[in-house]
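All protein chains of the complex are present and in place, except for one that has been dropped.
Letters A and B mark the chains as written, and numbering starts fresh at 1 in each.
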Amino acid sequence: MNAPELPKSFERRETEFPNPLPRPEGELDALKKAWKAPKGLSFITAVNNTYVGLWYVGTAFLFFILAGILSLIMRVQLAVPENDLVSHNLYNQLFTMHGTVMMFLFAVPAVEAASVYLLPNMQAARDLPFPRLSAYAFWAYFVGGLVFFGTIFFGMSPDGGWFMYPPLTSTKYSPAENADWWLLGIGFIEISAIAGAIEIIVGVMKTRAVGMSLDKLPVYSWAMLVFAVMIVIGFPAIILGTLLLEMERAFDWPFFIAERGGDPLLWQHLFWFFGHPEVYIIFLPATGMVSMIVPAMAQTPLVGYRLVVLALIATGFLSFGLWVHHMFATGLPKMSLSFFSAASTAVAVPSGIQVFAWIATIASGRMKLTTPSLFVIGFLFIFTLGGLTGVMVAMAPFDWQAHDSYFVVAHLHYVLIGGMVFPLFAAIYYWVPVASKRALSERLGRWVFGLMFLGVNVTFLPMHITGLIGMPRRVYTYPVGMGWDALNLVSTIGAFMIAAGVALFLVDIARNFRFAGEDNAGNVWNASTLEWLPNGNYATRSIPSVVSRDPLWDQPNLSKDVEDGRYYLPGTATGGREALVTSPFDARPQYILQVPGPGWQPVLAAVFTAAFFLLLTVKFVFTAVICGILALGCVIWWLWETDPGPVRPPADIGGGIVVPVYVTGPMNHSWWAMIVLMVVSGMVFTCLIFSYLFLWLVNPGAWPPQDIRIPDWIWPAVSAFLYCGSAILIAVASRQLRGEDRRKPRPVPILIGVALLLVGGASAVDLWAQWQTDLSPSAHAYGAAVYAITSLQIFFVLTTLVMGIYTIARWLAGKLDTVRRTTFDNTMLFWYYTAGQGLVGLLVVHGFPRLTGGV
Amino acid sequence: MQSALDPAGGDAWQLYWLTVVMTVGATLIFVLVTALLLYAVFAPPERRAWLGTRRTIVYGGLAFPIVVLSLLLPYGLIVMRDVDVPQPGALQVEVIGEQYWWRVRYPAEGEQTEFSTANELVIPIGRPITVSVTSSDVIHSFWIPNFGGKIDMIPGRINRFNFTAERPGVYRGVCAEFCGAQHARMAFDVVALEPAEFDAWRRMQAQPAREPAIPLLARGRELFRSGGCGSCHVVRGTEANGQFGPDLTHVGSRRTIGAGQFPNNIGTLAGWIANVQQIKPGAKMPSYGSLTGEDLRAMAGYLESLK
Partner (left out) sequence: MSGARTLQVLLALGGMIAWAVQFTIIYGVTSTLCGRGWADATIFGIGIVPLTILTTTLATLSAAAILLAVSLREDRRLRIRPASATDSFLSHAGVLINGFSLVAILWNGVPAFILPACA
């Protein structure tokens, strides 16, 4: 809003540098001081992406190994028929945990973790825009993940499969807490994933090197952008699903119980609407990595950049039209299935584009057969095979045979190991020199590759046959004489070959990985992108201006000039940590973002959040609530230090460009984050409305059930009036807060206060309206659906209450004025959203049954 | 004996040919892509230069898959249309999934009265079969690989699976959807008979249980009664009328016990009664380990005699 107009000159080739040499005395020291990592015990309060990113990658890898060990136990059990190494009880927990941990605690966190580390470096940003949010996401995941995994040692792990289909997982058939561990444990790790996704979207769009316009964005950034958007669209479905199932388990609201109007298939829709995009959520970042590694190894630019970007975007769209292909055998009409067949077929095309883009790139350069190259070649081999069997199972009639057999086990391991694990190993071998003083060993790396590559094929190739000759999945043992014995034994041998490869990799890491601050191994591959610039904790000394997609190849001397401080913002303007925010399309400098530094708040908030969910699982409700309140307190303490306002006048970052150190409105990074959060909330709500309509569809003549009366129309009218009123008051408050004069208008807190009463009243009226008709949430799915919509709205209203009171407190503390108003803006956006959601909810709950007239 | 690669019915043959066509096609494409990849890596630069352009992507990654898939998709849809189609005059059978066994019911048809059995699907060859499936507890999935695809058994929903057996024989079906502790031990036999044999079987199954022929068996029946077995099991023609477990009226005529786990004879029956919870832990039936060996033989003998 108050950023200056910038010259349009960024696209011409830079001939002179923005900043002259020599740089002033002490400039670099001030920069280093601002970015110094905390020492001693408070080391864990570090929030910088280079620290959090590495911890994050390390933790994800730990879970890879743990879940891998679980799979080895399973493979030993299945090596011979009628084996009794483990009981059915433990085996069912093993495969549930193997799938759950690999998907939720390894695959998604691993790719997110890698991007926390790599994205800022690749875009020459000093840090991610919300470093404390990444720290929070990491610690919540770390604590929650370890406790969740620990349940396996106490026989308390979930045992209903990673897909958790009710009614098997409902109270009647799984009365123990095992299922709750899944619902609450995974539920909140998903929240951590969403936090990461918001960070990545804003990071890719807003913090880039100067001049890194969309057409020059590294493919990896594109992949992460699509990845993060897919998380934002897809994860809400599983969050809502876990909410509904937990409500059914805890309060007996029958969303999935057929006798009372529920339907088990509703869960499958919600689960797979998340679950299938999930596969691409894991796969796309990996292809992004490959698209960075292949050009470096072949020493030539990527062929077909725009086609690859098309492939990423098209995959992102199509992946949301595939979910029913996990439900081909559920007896849905053939016509319905066929649309998903068509989309599953279509999604093969973008993958084909990417595979041929890499082949073309390799052909146009000279591929050095380094360890990363070997893993990429192995990836192409394994993934192509997995993709082709993917097209086979996309054909519904074939899937009727293959579904839930070992054929599918083979297929999914080919695509996930091929499509994600191999690229990840390539990436580790490739990028370790950025983070470590030494590169990993090429000699050991070849052995690691060889063992893993052979191992994967020996393990999973035979499983195609095992499945077609009738072996179903998820069996803890199998009878003698089915013809499956030899194939299973071969698979078990293969699994141990993979394990040997991974063990050797750990040896390599132990021998060669040495954390590097400013003395990393350097650009050992002669790669072309910005993460290979010399960097320290503060990332690069100055923020480069780039003119192509391969700046290190096309701008000779770039490393030296960046390191000397010739480019933008070579020091610190405010004396603290900063990032340069650029415009989302053309990457023109917009303002200097004051980045928060180390702090206990995110760590403590994360620990208490984890404690809240985990204690709730074991039904220590009182302690859980205390932890919840503490978590909220820590978050508020953390936020209190943010929104610093314009601490100094606009600063010169070089080249005559003067940018402010604080902006508000749509240019602001937290405005963007708030918009993304609203999309997440909107998706949760949309999934809930879908659930409502779905339950209507399966309950002909009972919507509402015979003896239920719909509340009189006056109730929703009052409620709607109150929602609108509160939103209008907030709009008035926003008008009051305009101007450049740093006034603190007195009506603002009063307006917010009254609006709080109105919005609280609105949801109270709606709850009362249902309550006074004696509608029971547990008698029929209708009541459960109505109360679910009402409850979600109450949750949003409560959040609005906290935000409103917080905003008033900021005003009282003198931290809110007409210029320093980001806090208010965030509250305002959320308020509008809450009011809007409330209105739609009223319309559905009160309008839909009237519209259909109980049909 | 339980394989999608050994089709025993028309629908299964169509699926088999779809499998073959796609496997061959996928193999060819896989070899082609791998060959191109290796060529791109190892061929001399001047020989492989033609491959290193955007044209490769447009033809190989865009045009080629679109052409191939435009052919495959309609083929797949046509197979989908032609298999698992309800036929007029089909034999109706109802199968209900239970943790961890199969309740099978043959509804009345013409002068044939209805009856129930368990863990065994007996069908005539040459006549279309429609199996209506549902579940009484959790989701199961009904899969006979030799006869075609699988269909989920979902509480509150009735799904149908249609097929025709072409050659007589004994086949095996399994539960394909994870259904809890003993999902691994939930199978059944499918016995395809000549139509005349099937009619005979059906008439026999509709009869009440036969009376014990010798004192030992009569003692078995008495033990069965006094042990309370009848509160869960039906033996038609006796006072045993429990609905919870499998119908045992003609249990001796079945090929296997324990939902496709063991061949059916006095020894396995006795072992089963005494040790259910060791053999199939988590099954709903308790072990009756306190029976003496003699009692066990008598009871197993009685059940075995229920042909």
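Just so it is clear, a residue touches a chain if its C-beta (ideal position, glycine included) is under 8 Å from a C-beta of that chain, and two chains touch if they have at least 3 such contacts.
Owing to the predicted nature of the structure, the values given are computational and were not obtained by experimental measurement.
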| item | value |
| --- | --- |
| Sole residue of B:12, B:26, B:40 or B:77 that reaches the chain not shown, by the stated touch rule | B:77 |
| Options A:152, A:223 or A:349, residue touching the unrepresented chain | A:349 |
| Among A:87, A:171 or A:338, the residue in touch with the chain that has been omitted | A:338 |
| Residue among A:506, A:697 or A:802 that touches the chain left out of view | A:697 |
| Subunit A residues touching the omitted chain (full complex) | 11, 213-216, 306-307, 309-310, 313-314, 317-318, 320-321, 332-336, 338-339, 341-343, 345-346, 349-350, 584-586, 666, 697-698, 700, 855 |
| Absent chain, residues of subunit B that touch it | 62, 66, 69-70, 73-74, 77-78, 80-81, 85-86 |
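The rule is short, and it goes like this: only the chains that are shown with their structure count from here on.
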| item | value |
| --- | --- |
| Touch list for subunit B against partner subunit A, complex | 1-5, 14-15, 18-19, 22-23, 26, 29-30, 33-34, 36-37, 39-41, 43, 45, 48-49, 51-54, 56-58, 60-62, 64-66, 69, 72-73, 76-77, 79-81, 83-84, 99, 137-139, 141, 143, 145, 148-152, 154-157, 159-160, 172, 174-184, 261, 281-282 |
| Subunit A to subunit B touching residues, read off their complex | 87-89, 92, 160-161, 165, 167-168, 173, 258-259, 262-265, 300, 303-304, 307, 311, 329-331, 334, 337-338, 341-342, 345-346, 348-349, 352-357, 359-367, 369, 377, 380-381, 384-385, 388-389, 391-392, 394-405, 468-470, 472-479, 482-483, 698 |
